[in-house]
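Note that one protein chain of the assembly has been removed; the remaining protein chains are unaltered in position.
So, chain A:
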Amino acid sequence: MSNTIYKNGIFGPNEWAVLEDEADLPESGKVLVSPDRFLALEGSAPEGVELGVVIRAGEKAERLVAHLAKLPMVAIDFPKFSDGRGYSSARLLREKFGYKGELRAIGDVLIDQIPFMIRCGIGSFEISHAPTRRALEEDRLNEVPIYLQPVGRDGEVPLGTRPWARRRVA
């Protein structure tokens, strides 16, 4: 199920595996580790291993600031769809710290939250909830396509268009 990732409107293969702190690093491949482990490993990971970071709810994205430019992937874990901390982490990474790599939602990711996640700067989704996968396959995002407030996502600010803060999805 979670071996596929929803991105740019389609499901594709998932190349990244989450590695728990106790587990050994593989010889090669793309792995998501905790910020602690990432900072400890700094530069010492085996050649064939590409590192990304997974931020759990309650962990501070600030810690990664110095490394963001070379991080290809940051995953934000939503332990429960109703836990909204990840939205703020996503916006901080994108808008305050200028993170340009891939930002992914993992965990309890459901269809009704995905439009919000996209607006906060998240671009790919690991989804295990069957009705959500079905809805995405059928292109039913069920979004309210009128935004009443600006966020800093690229291209979203309606510069020069009225009304001031609002925007209709093109």
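Note that a contact is a pair of C-beta atoms (placed from the backbone, for glycine too) under 8 Å apart; a residue touches a chain by one contact, two chains touch by 3 or more; residues count from 1.
Everything below uses one rule, namely that contacts and distances are computed from a predicted model.
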Quiz prompt | The complex's invisible chain, by UniProt name, from "NAD(P)-dependent oxidoreductase", "General L-amino acid transport system ATP-binding protein", "SoxAX cytochrome complex subunit A" or "Nitrite/sulfite reductase" | solution = "Nitrite/sulfite reductase"
Practice problem: Consider the whole complex, including the chain that is not shown, and state which of A:P26, A:P46 or A:P145 touches that chain. | Solution: A:P145
Practice problem: Identify the residue among A:Y6, A:F38 or A:Y87 that touches the chain left out of the display. | Solution: A:Y87
Self-check item: Positions on chain A where the hidden chain makes contact
Solution: 57, 81-85, 87-89, 91-92, 95-96, 110, 112-113, 115-117, 119-120, 131, 140, 142-152, 157, 163-166, 168
